[in-house]
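Removed from the display is one protein chain of the complex; every other protein chain stays in position.
Letters A, B and C mark the chains in the order given here, with residues in each chain numbered from 1 onward.
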Amino acid sequence: MENWSWLMDGSASTFGPTIDRLYLVILIITGVVFFATQGALIWLLIKYRHRAGHKAEYIHGNTRAEVIWTVIPFVIVLGIALASRGAWAQVKDPQNIPPNSLPVHVMASQFEWDVTYPGLDGQLETGDDFTVRNRMDVPADRPTHVILEAEDVIHSFFLPDFRVKQDAVPGMVMNVWFQPTRTGEFVIGCAELCGIGHTRMRGTLTVHSAADYQAWLNEQSQP
Amino acid sequence: MTTDVQHSGHAEGEIHEAPYMLIFGALIVLTLAEVGYAFLSLPKFWLALGLIVMAFWKATLVALYYMHLRFEPKRLWVLALSPLPLVVILIVAVLTEF
Amino acid sequence: MTTDASTLRSMMIPDPAYEPGMKVYTMKLGMWVFLLSEVMFFTSLIGSYVILRFAHPDHFAAPGVVLNVPLTAFNTFFLICSSVTMVKAFAAIQQGDDTGLKLWLLATILIGSLFVGIQAVEYYILYHEGFVPAAADYHAAGRQGMEGGPIVGGPLYGATFYTMTGFHGAHVTIGVICLTFVLIRALRGAYTQNDHRGVELIGLYWHFVDLVWIILFTIVYLI
Partner (left out) sequence: MATTAVTAEQHAATAQHHHEPGFIRTYVFSTDHKMIAKQFLLASLFFLLVGGLLAAGIRWQLGFPGQPMPLIGGLFSDTTAPGGIILPEFYNALVTMHGTFMIFFAIMPLLVGVWGNYLIPLQIGAPDMAFPRLNMASFWISVPAGVIMLAGFFVQGGHAGAGWTAYAPLSSEPEYSGVYMGQILWLISLTILGFSSLAGAVNYITTVINMRAPGMTWFRLPLPVWALFVTSWLVLLAIPILTGGLIMLLFDQTIGTGFFSAATDGEPLLWQHVFWYFGHPEVYILILPAMGLVSEVIANRSRKPIFGYHAMVLAIIAIAFLGWVVWGHHMFQSGMNPLLGTTFMITTIIIAVPSAIKVFNWLGTLWRGDLHFDVPMLNALSFVSMFVIGGLSGIFMASAPVDIFIHDTYYIVAHIHYVLFGGSLFGIFAAITYWFPKMFGRIFSPVLGKVHFWLTFVSYNLVFFPMHTIGLRGHMRRIYDPNQYEFLQPLQPINTFITIAAFVLIATQLIFAFAFFWSMYKGEKAPRNPWKANTLEWTAAPTPPPHLNFPGGAPVVYRGPYEYSWPGSTDDFLPQDLPPDRVSRTPIPSEPSPMSTGD
């Protein structure tokens, strides 16, 4: 259990830190609220516990307090929602997929990921496309645009280190993108119950340096 | 089944003789108009709009007169109309998906 | 600690002007509440139809191509007739006309049964033309449009058509059964000018089913 942490591991994609920062902000806000309310609760329980001769006070409420504790949470949560919009659009809005992305087609099926590469010409659906199973290799210096489809049931394309998760729905084409920030081996998981073999539906994502990726691509493209 | 004499007397203190046959005529005319309108070669949008408007009026007439909503207390109106926003929310929100 | 005197007064004195309740007798209120849930049930079926049709217009045919509009227009006419006979039965017993009640109820039952019968004939014809609910059989050989033309529409057309109209037909059938019970009770003299709640309740249900048909006829057959 080395590198143990109660929180998420460090992210490996460009938008990962944005999401993690948002997480941290919410954690701090909710943490303060958590300690404040639980502390207040415990304090109230001790202070106003029943003692002989002690009588409760006849209080029906307080409009000013009610307004305060309606407005403040409203402002805070609305702030969280507004702060979240940008990151959401950045990750999920198809318009924000960087134009220089490497297109990769991923077909999810029970229980494997079939990853189709555009080959040397950089175009999908041409003669030099090739398909590998349960592994994905991407360059570090360039965003990857995953065109995600499912063959049978709903799967979910989950790259925990990249803060990427997108259901693959049969009959629909999903667009997912990410740009790695470091090289290494990462996990591809399925996050949506997809049948008996759900637990073994996993793959490996390898991020290469630009040169290594080109070498890998050349090697794979050999007939 | 128990009888509840006080009640019915209270609810139907005066009898509302609604123009049932008139409504019947209106429903028939609207139905014929709908069928005729459906076979005009209009653009899809106008076709749908016209038909929905006519169907809406037919449904309203049935609810108001045959179901006596017109003669019921206002609070029952509120109750009866309460699911309609939910219907609209579901259909409109999901339609934006496709 | 202390309290506002006006608060105290409002707290202590029962409000003599307050009338609990809807000013509608309980069984009628219950029927209305039940009908609201029926609204939501048909919403899920009709809403799914609207959404599927919007997403896949090519699955659905123009009015009159597959479905027999004149036949169903006649059927609609019958259902509207049964509504007016139902309301006449109610008007009759409101004036203490026991014979009128029985005759109009009988008329409603007969016309309601006719509606179900015609719907069964319609199903029979459509089914034998190859317009079926099962998706896999939809494109089976021999399936032809009304004019003997080519296959029109797609599997979603049959599936949604039979589900929606079938559940409406089931509601009409249940209505006819309940009306028969009301008629038997009427023959035993259960309803009087002062108490005719059973007639009013079945009337509400019957008109609601009519109302649903008005919407179904328009969006399934005409649009």
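The rule is simple: contacts are C-beta pairs under 8 Å (C-beta built on N, C-alpha and C of every residue); 3 or more make two chains touch, one makes a residue touch a chain.
The model shown is predicted, which means the values in this text are computed figures rather than measured ones.
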Displayed chains in contact with the omitted chain are A, B, C
The one of C:A120, C:A134 or C:I177 in touch with the missing chain is C:A134
Interface residues of chain C (partner: the chain not displayed)
1-5, 7-8, 10-15, 18-27, 29-30, 33-34, 36-38, 40-45, 47-48, 51-52, 55-56, 59, 133-138, 154-156, 158-160, 162-163, 167
On chain A, where is the contact patch with the chain that was removed from view?
1, 4, 6-9, 18-19, 22-23, 26-27, 29-30, 33-34, 37-38, 40-41, 44-45, 48-50, 54-63, 65-66, 69-70, 73-74, 77-78, 80-81, 84-85, 87-89, 91-94, 110, 152-154, 156, 158, 160, 163-167, 169-172, 174, 187, 189-200, 202
Residues of chain B in contact with the chain not shown
2, 4, 6-7, 10, 82-83, 86, 89-90, 93-94, 96-98
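Throughout what follows, only the chains that are shown with their structure count from here on.
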Rounded to the nearest Å, the gap separating the Cα centres of chain A and chain C is 47
Nearest whole angstrom, what separates the Cα centre of chain B from the Cα centre of chain C?
12
For chain A, give me the residues that contact two or more of the other chains.
none
Flag every residue of chain C that touches chain B in the complex, lowest number first.
22-25, 28-29, 32-33, 35-36, 39-40, 43, 47, 50-51, 54-55, 63-64, 69-70, 73, 76-77, 80-81, 83-84, 86-88, 91, 94-95, 190, 194-198, 203-204, 207-208, 210-211, 214-215, 217-219, 221-223
Sites on chain B touched by chain C in the complex:
1, 3-5, 7-12, 15, 17-18, 20-21, 23-24, 27-28, 31-32, 34-35, 37-39, 47-48, 51-52, 54-55, 58-59, 62-63, 65-67, 72-73, 75-76, 79-80, 82-84, 86-87, 90-91, 94-95, 97-98
